[in-house]
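Excluded from the complex is one protein chain; the other protein chains are retained at their positions.
Let's look at subunit A:
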Amino acid sequence: MSKESMWSFKLSTAAIVLIPAAIGINYLGKLFAGLLKLPLWLDSIGTVLSSMLAGPVIGAASGIINNIIYGITVDPISTVYAITSGAIGLIVGVMAYKGWIANVKKAIVIGFVVGFAAATISTPLNIIFWGGQTGNVWGDAFYAFLVSKDMPVWIASFADSIVVDVPDKVVTVIISFLLFKGLPKTLTNIYRSDNEIKEL
């Protein structure tokens, strides 16, 4: 496999059709998490799964399109975080390609990297758009605590994002990893643009 192939924009039809499916899975993840009253969002399982299946380009596209679609249908606020979602797809895609989905322990590392990256990208967005908060009760209580202890706004805002994003993303990546490992091979290799056909 050549190195450029990970970034190939020559996408197969199957890979393009994967994007709406990924967005649907994101939506259901959020719905099930709500149904089971889990204290997490779990709304990026589809994005993470599509990055594992089809690489960073499709992963990033799923993430960005996901938030744009939510923006124009359910929740305009989510459009703001399109860049964050795109980055999540991109990072998981690259790390998966580099072999970080070999086992659960490595997948957890992806979860932490993605969680920190998501928090880092969300922080400036949160500060610009809402003065540093996330709208999550626990995160915002932590934010208020840090600001009252005379911490600068950007540190408080970053901490606010971290306590919200890291646990959510670690669990999301673990779930996606387990789902990915459970998929049959006939399904997993139709999305990759870099697969060479092997002779029998």
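Going forward, a residue touches a chain if its C-beta (ideal position, glycine included) is under 8 Å from a C-beta of that chain, and two chains touch if they have at least 3 such contacts; residues count from 1.
Definition applied: contacts and distances are computed from a predicted model.
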{"item": "Options \"Cytochrome C oxidase subunit IV\", \"Cobalt ABC transporter permease\", \"4Fe-4S dicluster domain-containing protein\" or \"rod shape-determining protein MreD\": UniProt name of the undisplayed chain", "value": "\"Cobalt ABC transporter permease\""}
{"item": "Residues from subunit A at the interface with the omitted partner, ascending", "value": "12-14, 16-21, 23-25, 27-29, 31-33, 35-39, 42, 45, 49, 61, 65, 68-69, 71-77, 79, 128-131, 133, 135, 137, 140, 143-144, 147-148, 150, 153, 175, 178-179, 182-183, 187, 190"}
